[in-house]
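The complex is shown incomplete by one protein chain, all other protein chains being positioned as in the whole.
Note that the chains take the letters A and B in the order they are written out, and that residue 1 is the start of every chain.
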């Protein structure tokens, strides 16, 4: 063929490459190319009545967010969202952040604490460790996330999660709760693409659950795991969900099909009590405790009722059995 | 002309067809092409103190959603949104769904009831009838919708509506209410286009009202009817609106120009009481009861204050007269 035809073929090849890039293929930054760091477990240890030591690790780890689609996520502890942190109202948190990322600084912004962000949420450089201390003096379901600039990039690439601060005096219906789970909603976009993070619509909107006790189910934010391996309950159970919408951009209309929330506590604070809600509105970063009763055997979908987002993945199942 | 020229012409014709399709022309699926099923009325009958029989029909019916633009909607009872269902707190609903759609199964998910979705909200096949029974034991303003997969397609094509469960003990200001209406917000997108439903922005955002008593105004979700034929009130009236945002995708910032909501009950539950709101935030599927007083003669626009959506149609008028 002549030169023109060659160019045409090249363009076609390029177009196909671009097309696949735009849909699924991550454009990993060079120093992350060969990295898939083994998840380092969260360390959490109570060292006195009101003091808890928490150690987390910023690391680069592959996460399967959709069937056969792996995202080389920027993570806390190799999970996205990161592991749940549970402390008590009134605790002081002594926090250590290890940064295993070879090139990018990371940091930690706990919504649960009082702290001066410019110092207490400061960057930890690659291969370094930072230590911080702050009080968690309000009960609730709070977001945490990396606060390093550009913040949207760090959150959207996977550096988000939930910290639960258990209320000193509990919730009104604590004794009636038969089982409880944490559900986190997050969005995924084109890989590490700040323009898409800023101006695009999410490619996936997903739910995950995190183990509230040892051995419990603990998943990443993906489109399929909580459909394939549902949360479980039994007929008559009163179920509590701790819910957190970590965004980065979208609000959530959180709903469980087949039931009505008997009691809702906005941001998980017992003072913010609502009753009989079909759907709870969660701002970006907002949390809630929702409690409901399942009265019949079968599958109950958990969704955001912004159904474009449910269609992109944000559906989990609660399987209710007779015994 | 030669073969190439013919191809070019064909492509141009195709492009024009596509263009017009992309704006207004519905791409109706083949088995629906000649269908415009006459609306079958909702049947609702109280058979004992706490038991009510409700019968609804899934059917394919033309709806004029914008002046001179007809949408061959997937509907309940030939309306989109479907007819309002009103029951009492504590009722058992015996529900019958007739499916007149010749090819697509449909189903019913009432947000007002406790039920196992996988069984009690099950599909009813074309030309078949399903029966279900479940309790409506929480008061409020709830969404209902078809729950057949893909759910977003069924909701966005028109299969949504409102069920009101009247609170056993009423609302605090029941005796002061002079008139009440139901306002439903929904979005329309490109005809039966799951990609546009999922990734697009709405082409129309609309309000409708449904008759709360026989002979009252009952409209479809369109851009014009509630402008041409306003809701009515008189000076000094305390007006109650039952409000429901059925989505499928967007949240609503519900507002009435010229007044302030004296009392608001989120999701219509008397426990969730707020006062003095200028605007009520409705998640997708969320409801509210709002009450306000109109003190002067004139026209009061009812809007979502997300003004891109108001611009796309979501404006109704309340006309207040002296006598």
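What we mean here is this: a residue touches a chain if its C-beta (ideal position, glycine included) is under 8 Å from a C-beta of that chain, and two chains touch if they have at least 3 such contacts.
Everything numeric here is computed off the predicted structure, so don't read it as measured data.
Participant: For the full complex, which residue in A:95, A:197 or A:307 touches the chain that was left out?
Facilitator: A:197
Participant: Considering the whole complex, which of A:86, A:152, A:211 or A:232 touches the chain not shown?
Facilitator: A:152
Participant: Would you indicate which residue among A:40, A:124, A:251 or A:264 is in contact with the undisplayed chain?
Facilitator: With A:40, A:124, A:251 or A:264 as choices, the missing chain is touched by A:251.
Participant: By the contact criterion defined above, which parts of subunit A meet the unshown chain? Give residue numbers in ascending order.
Facilitator: Output for subunit A: 109, 111-121, 138-140, 142-143, 147, 150-152, 155-156, 194, 197-199, 247-251, 266-267, 269, 271-272, 281-287.
Participant: Hey, which subunit B residues sit against the chain that's not shown?
Facilitator: Here the touching residues of subunit B are 201, 251-255, 257-260, 274-281, 293-301, 304-312, 320.
We take it that only the chains that are shown with their structure count from here on.
Participant: Just the number, please: Cα centre separation of subunit A and subunit B in whole Å.
Facilitator: About 32 Å separates the centre of subunit A from that of subunit B.
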